[in-house]
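Only one protein chain is missing from this complex, and each of the others stays in its spot.
Just so it is clear, A and B label the chains in written order, and each chain counts residues from 1 on its own.
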Amino acid sequence: MSNYIIETEKLTKKYGARRVVHQVDLKVKKGEIYGFLGPNGAGKTTTIKMLLGLARPTKGSIHIFGKDMKKDKLAVLKKIGSLVEYPSYYGHLTAYENLEAVRILLDAPKSRIDEVLSIVRLTRDAKRPVKGFSLGMKQRLGIATALLGNPELLILDEPTNGLDPSGIIEIRELLKSMPKEHGITIVVSSHLLSEIDQMATQVGIISKGEMIFQDSIETLRKRSSSKIKLTVNDAQSAWRNLMSNGFKTDVVQNQLFVDSVTDEKIAEIVSSLVKNDYSIYRVEEEKKSLEEIFLELTGGEGSL
Amino acid sequence: MGRLFQSEFLKLRKSLIWLLIFVSPILSLFLGLLESNEITNVKGAEWMTTLSMMTISHAILFLPLLAGVFSSFVCRYEHAGGGWKQLLAMPVSRGSIYVAKLLVVAALIAATQLLFVVCLLFIGWVKGYPSVIPWDSIAISIVGGWVACLPLIALQMFVSVAWSSFAAPLALNVILTIPNMLIINSEKFGPYYPWAQPFLAMMPNSSEGFGALNVSLVTLLIVILGSLGLFLSSGFVYFKRKEV
């Protein structure tokens, strides 16, 4: 048996002829915060629904905690807390009653309700009907519901949607602390790379239904290879000059770019420019942002 | 199963829709009080005459429609707040969720039937009916009406789970219930129309009664239990496979 908490194999979902998820091999290790990233409509929510048994895969298999989701669904779900898309709630019940309706099903101790309410800071509003809640409060209630059963695995689909900046930070810190303090594994989806960047340890990027990247966040960052940017007085002529001397550069908006090369090479380029009487204003290192890598991976689809 | 039922009950209690269980018995109570004044009761059959009178207002339209309203309602708050995906991601089998919802509705209908009896007794008390109450016949009528509602609940639960709109299952229910007004009068077709069964099962002294029941054995087995089996199993299979 593998040491993955979640392992899918060739997971595929079609709605009619439309392929929403195609051969996704999702692998999540214990104690990770797995950031599931992709533009809107890339298949994130569908994948998550399949993980939770809400939608049936057309093809492929899902193993969670080493158990086949098809056979041991209930045993698996017992150890999962989830929040899918927008939060689920019963508008006519108070926050407390909403949690109670779920607590009864999970057979969790009653004291757990107060615990999760205080974790998401809803203790003060617990006695109000949820239909009067703001989106952020509903979202926090949804997270509280997910935490109710003391899950070993938390699956959250866009959990920071509709939260204000301070709420986002709070949820983020909360999620980050969980693997350390409680040994919980977390899968969190988002269409915002910056979001994932700040909390995830592993990243899976899905685009048009296919997994196009899956590795640690460090590996993703390493891809942000640097370039050297040179600002000179006459970029066009300097570029031609460098070309004739055998240096390969690019010129963009009157600036010269050199792909990641050794320090010696840069020194040679600079001395060549100086020799040919070009004025060098700046020599800078420019890192590709994660956004650019993301756009590159997804083929420029969907803004972030 | 018990826990599911408890959870369903919690969601329902706060919604006030359960208050509807009082409406039909109370309406029947008023009609019973009003009408019995005009009709000279057959000596010794006062209880059954009044029961018949109340059954007309209670069971032709009200009971079948109520079964639909309750079924739609226990699904409404799941549709409205995205509750299905939360509920179905719980470690409870889909089958028991479905059964719990059915049981809640069946319990509400049972409560309506009990209140109906209370109202009947109240009329009898006010009018000074004989102290010998025909419990057997009353019980057969009340329980029979309840059993005859079960297939309707099963079908309405099916469509309520399938359609997120509250009006659509209700419209279907109305379309199927209105023909009652004609069909109950038909000796030939009445026994075969599921929506007419709550009335026929509650109406005392129908000639074709099987044993102690108000409906014939064929009707009971084929129409009531048969349609129950059909609607229940198709709804069940649908819900098992439903994706949210």
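Keep in mind that, in the parts below, contacts are C-beta pairs under 8 Å (C-beta built on N, C-alpha and C of every residue); 3 or more make two chains touch, one makes a residue touch a chain.
By our rule, contacts and distances are computed from a predicted model.
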Missing subunit (named according to UniProt) among the choices "Ubiquinol-cytochrome c reductase iron-sulfur subunit", "ClpP family protease", "Spore coat protein CotJB" or "Permease": "Permease"
Chains still shown that are in contact with the chain withheld from the display: B
Sole contact to the chain not displayed, among B:7, B:72 or B:214: B:72
Contact with the hidden chain (one of B:182, B:222 or B:237): B:182
Residue among B:4, B:170, B:184 or B:223 that touches the chain left out of view: B:170
Absent-chain interface as seen on chain B, which is shown: 17, 20, 23-24, 27, 31, 34-35, 57, 61-62, 65, 69, 72-73, 76, 165-168, 170-171, 174-175, 178-179, 181-182, 186, 188-189
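The rule is short, and it goes like this: only the chains that are shown with their structure count from here on.
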Centroid distance [mean C-alpha coordinates] between chain B and chain A, Å: 50
Residues of chain A defined as touching chain B within the complex: 49, 52-56, 74-75, 77-78, 80, 82, 84-93, 97, 100-102, 104-107, 130, 145, 149
Chain B residues touching chain A - in the complex, by the definition given at the top: 3-4, 6-7, 10-11, 14-15, 77, 80-93, 241, 243-244
